[in-house]
Every structure is written in C-alpha cells, then in structure tokens.
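Missing here is one protein chain; the remaining ones are kept as they sit in the complex.
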Amino acid sequence: MKNRRIKNVKDELKGNKSAILSIAFLVFITLLSIFAFLIPMNPDAIDTSSILQAPSLVHLFGTDELGRDYLVRTIYGGRVSLLVGFLAMVISTSIGVGVGTISGYFGGKIDNILMRFVDIISSIPWLILVTIVSIFLKPGLEAIIIVIGMFSWMEISRLVRAETLSIKEREYVLYANSIGESSAITILKHIIPSVFPTIIIASTTSISNAIMTETTLSFLGLGIQQPMSSWGNLLQNAQTNLQSAPYMAILPGLLIVFTIYSFNKIGNVLRVFVEPKIAGGGR
Amino acid sequence: MSKYILKRILQAIPLLLIISIICFALIKLAPYNAVDAMTTQSMPIATVNLIKAKYGFDKPAYVQYFLWIKGILSGQFGYSIVTHESISNDLAARIPATIILVLPSYIISLIFAIILGLIAGSNKNKIIDKIIDGFCSIAIAIPSFWFAMILIFIFGYKLAILPILGMNTIGMEGSFSDSMLHYIMPSFVLVIAFLPELARYVRSSTISQISEEYVMVQNAFGASRKDILFRHVCKNVLLPIITKVGMALPMLVTGGVITETVFGWPGVGPYFIHAVQGLDYPVIMAVLILSSSLVIIGNLLSDILYCLIDPRIKEME
Partner (left out) sequence: MSEETLLKVNNLKTTFYSKNKKIEAVRGVGFEVNKGDILGIVGESGSGKSVLMKSIINILPENAKIDSGEIYFNGKDILKLSPKEMRKIKGKEIAMIFQDPMSALNPLRKVGAHIVEVLVRHKKINKKGARKVAIDLLRNVGIPMPEKRINQYPHEFSGGMRQRVLIAMALACSPKLLIADEPTTALDVTIQAQILELLKSLKKDNNMSIILITHDLGVVASICNRIEVMYGGLIMEEGLTEEIFYETKHPYTKALLSAIPQVEGDEKIRLKPIKGSAPSLLNPPKGCPFADRCEFAFEKCFNLMPEYKKFSETHKSMCFLEK
C-alpha cells in the first residue's frame, strides 16, 4: 500500500509543474540559508557612503539605509525566518501530536479535559494571543520560536485526535491491546505511523503559518530584533523607506510569498499520499 | 430545539468565565501594573499604599476579580497606564472605525468568495477552476501588510492618486468623497485578505454537494446545470457558510489589526499595537477579554443559527 501511495505522489508530481518548481525553490533557499556563511559579504557591514542604492550589479538587491548589502541581509533574513518556521513547526507538531494521540487514544476524562483546554485557548483570536504572550518573554529569536510553537498546536491536535479515534478501533490496535501491549508502545508503534500522513501534511501548513506569523510579529516590532534580520523586520524597516527605496519592501516580500506558496503547494501534493485516487469510475 | 439552544448557552458561560479568569490572572502576573505607572522608587511606602488602596489593589485577589468583572459587564474597562485615559471611551471611539472598515470589506469578500467558489466548484479541474484556485493559493501566501505597502507605494507615492493615511484628510472630515478615497486601499487589502480562505471553503463545499446523489437525480429529471446550481446546490452550500460567518464576529474588533496599523486607520488595531509596544497592560487585557468573548459568542450564534435554519436539526430534540 505504501508503494502505491508513493507512486501516486510521483504521478501527481510528474504532471504538476508548479509543484516541481516549488520543491526546487525551497531546496534552493534552504541550501542558500545553510551555506550562507560561505558568502564573502557581512550582512551587518555598514557603509555610509552607499546608502539606499537601488539594485545594481555591485549590490544585486541594492543597499539599505545604513549601506548594508540588501541581498546578503535578505539571505540571512531568510535563514532566520526559515529557522523560526521550521523549529516552531517542530514544537507545535510535537505538542499537537502528543495531545491529539493521548486525547484520542485514552478518551474519557483525559480527552474531555484536554479538549476543553484546546477550546479555551482557541477562544482567543490567534494574533491577540501570540502578541500578548510575546510580551511576557524577552523579544528575540528564542522567544518567537517558543511563542509560535507553543500556540499553534491546537488545530493539529484536533486533526490527530480525529484520526486516532478512527484508528484505535481498527483490528490491529485491538489485537495489540488484547496481547497486553502497553499503551505507550501501542501509540508509538501503531497509531503514530497511521497518523503519519496527516502529520506530514499538517506540518507543511504549520511551517507556512509560522513563517507568516513571524513575518507579521517582526513587522510589528514584536519578533526578531535588529541587528538580526528576518524577512519580517526587513519589511518593517522598509516601511519607513518605502517612498525612496521600494525594492526594500518588494524583494523580501516576494521571497516570503514564494516560500509560503511553495510549502502550501507541497502540502497539497502530499494530500495525494493520504487519499489515493480511485482509478476509473464507479457503477 | 430550544433545549439545544439553552444547552449551548449554558456551555458557553463557563468558557467565558474561564477566559475572564485567565485574563485577570495575566493582568496580575504582569511585571508592571497601574500602580507602578503612578509611583516611583522614591515615593514613601505610605503614599504607595494609599494609591494602592485607591485603586483597590489592597483587596484580596478574588474580590478584585469580582470588581473587575462587574466593571467590565457595565462597560468599565479601567484606565490606560500610558495615557491615563478611560479605556472604554477609547474603545467606544475606535470600535466604530474598525467596524466601518471591516464589515463592508468582509461582506464584499464573502459575496465574491461565494461567486468564485461556486464557479470553481462546479467546474472542477477545468481551466476556470485552476485559475480561481491558483489565485487563492497565491493570495493566501501574501502577507496583508506587505500587500498594503505595495499598494501604498503604487497608488500613494508613484501615482499619487490615493491618500495613504487615516480615515480623512485633516479639515475634510465631512467630505464623503474624501472618506471614500481613504477607504479604498485599506478595504481592498482586507477584501483580498479575507477572500481566498472563504472562496476555498465555498469551492470545496460546492464540490462535495455536486457529487451528492440528489444532483444526479435532478439531472435525470431534466434539470439544466443552471437549475441544479442555483436551485439546489447553492442553498446547500450556503448553509455551512453561516458557521463561518458567525465565527467572524470577533473580526468586528480585531479583524483589521495589521491593516489599520499600516494605514493609520483610527480603529482598534493601532490602539492595541501601541498598547503592546508600550506594555500598556490594562488596554491589552481589555482587548483580550473583549475579543475572546466575541469568539465564544460568535461560535454560539453560529450554532444557534445553524440549528434554526437546517431543517434536519430542527426536528432533533
């Protein structure tokens, strides 16, 4: 069955040019971020003689108001944004899967309490919640990863819980129970592998959301702080120079759009992994 | 049915209470409170205690909580640490501005979403569907404030045909056309921000309705595609949209936080953001409890509306 699913994904990818482009783009910027240290330019190098220059052959993305090369700053900014996105996704997915499987598997009181808890947190509009929590922590890289990670797991937990509920009635789980396998092992060995496709898809959405949130919070001054650059605070800076240096806003923005779009696209393609298409028609 | 409604209302109340308790706890946990704003290190303890007593800070926590709740239910949200203004007054001035911006934008977005979603859903996998869905995928990846900045640059700076700040030009408060000009860009940003998710929802709802058996039956009785779409599928698709709309109630207060901030629109948005940046806890908490309550009430309203309109649920007791 797994092979058929993988084959389905491959088939889907073959025809889907935008999916291939998306993957290529993401691989590209990821590699760029990882190997950024190889670039001979310093993102913090101030050069007051060449402030606010439009893109040119010397500075491919132009320079900012302190004369720093914008391309390099954007690359380093991308590195931060992707890092935040990824780590926040890891945290929220872990919490979400944990809560979801425990809640779904054990049911009863535990399920009630956990889901009530999820309901309560979900009652607070997300932006408000995240903004408020970030006040209580010192602003910075760690803070924003924690904030986004710790407050984005609710949707995943609901999805995982629903999947768990349906899987736990399946025979192989009942069999495992009947031979006295402990709950923890059952969950790890049986439930999580079955829920895996859902988790993968949810995590792509999670990264997109995390990147979008980081961008927003940093733009509002609540996220990554200068001199560290992220795409979000680059945009914040760009706002004050909008009239004279529009490229400062346009370029990181475009990268954000492509990145989020690409993650979403991959998520869509992976959906085929979960729901294999039935060939032909019915009766 | 009324039993169900009652049950839902009773379920919502403890939720509201818990949110209010969390909110109050956060206020108390804040490293900086109203009294700190009014006192300095050099003040004698006696003075500090007097001030504390005046604002009720000397009373036990649960009493403070009840007083706070009482205040909120009667519209008193306390005072801003930074400006010392009454929060209720500030909100009363700002909420209407937000509603004026958000409500029409949401409605416009909803209308477009329904039209586009129906078209896309009933033409699944054809070109028009791919275009609409593609548009939604891209739009959903665009940060709204970035879109706002691009628009400001093009229309505000480059072409200079639209104003970029505020609700009115100073001195032209009565002018309708001036207000309209100020309204266009922020509203457009919001419409584009709300559109893709709503359109996707309508689209998938349409797709699932069209694959229902009764559609094939209608086809067997000679119904044209137009008939099927407008007389049957439409109604069934619009029903779950009600839930979505109910859940959008809190948007009337917090729906445009970022857009308002970028455009300097005098709504709840900039008010909240400034409070966050300035660590103005009472304001932050006021917005928190207000918006959370609206979320809970919005969900409640959705459920009740759904119950009233869906004939299948009407029958269940």
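For the reader, a short list of remarks on this structure follows.
Per-chain residue numbering starts at 1, and chain names A and B are given in the order in which the chains are listed.
The rule is short, and it goes like this: a residue touches a chain if its C-beta (ideal position, glycine included) is under 8 Å from a C-beta of that chain, and two chains touch if they have at least 3 such contacts.
In this text, all values refer to a predicted model and were calculated from it rather than measured experimentally.
Among B:7, B:84, B:130 or B:231, the one in contact with the hidden chain is B:231. Contact with the chain that does not appear here is found for just one residue of B:10, B:170 or B:220, B:220. Mapped onto subunit B, the interface with the missing chain covers residues 212-214, 216-224, 227, 231-232, 235-236, 239, 310-312, 315.
Everything that follows uses one rule, which is that only the chains that are shown with their structure count from here on.
Contact residues of subunit B toward subunit A in the complex are 15, 18-19, 22, 26, 29-30, 137-138, 140-143, 145-146, 149-150, 152-153, 157, 250, 254, 257-258, 261-262, 272-273, 276-277, 279, 284, 287-288, 291-292, 295-296. Those residues of subunit A whose C-beta lies close enough to touch subunit B in the complex are 119-120, 122-125, 127-128, 131-132, 135-136, 208, 212, 215-216, 219-222, 235, 238-239, 242-243, 246, 249-250, 253, 256-261, 264-265, 268.
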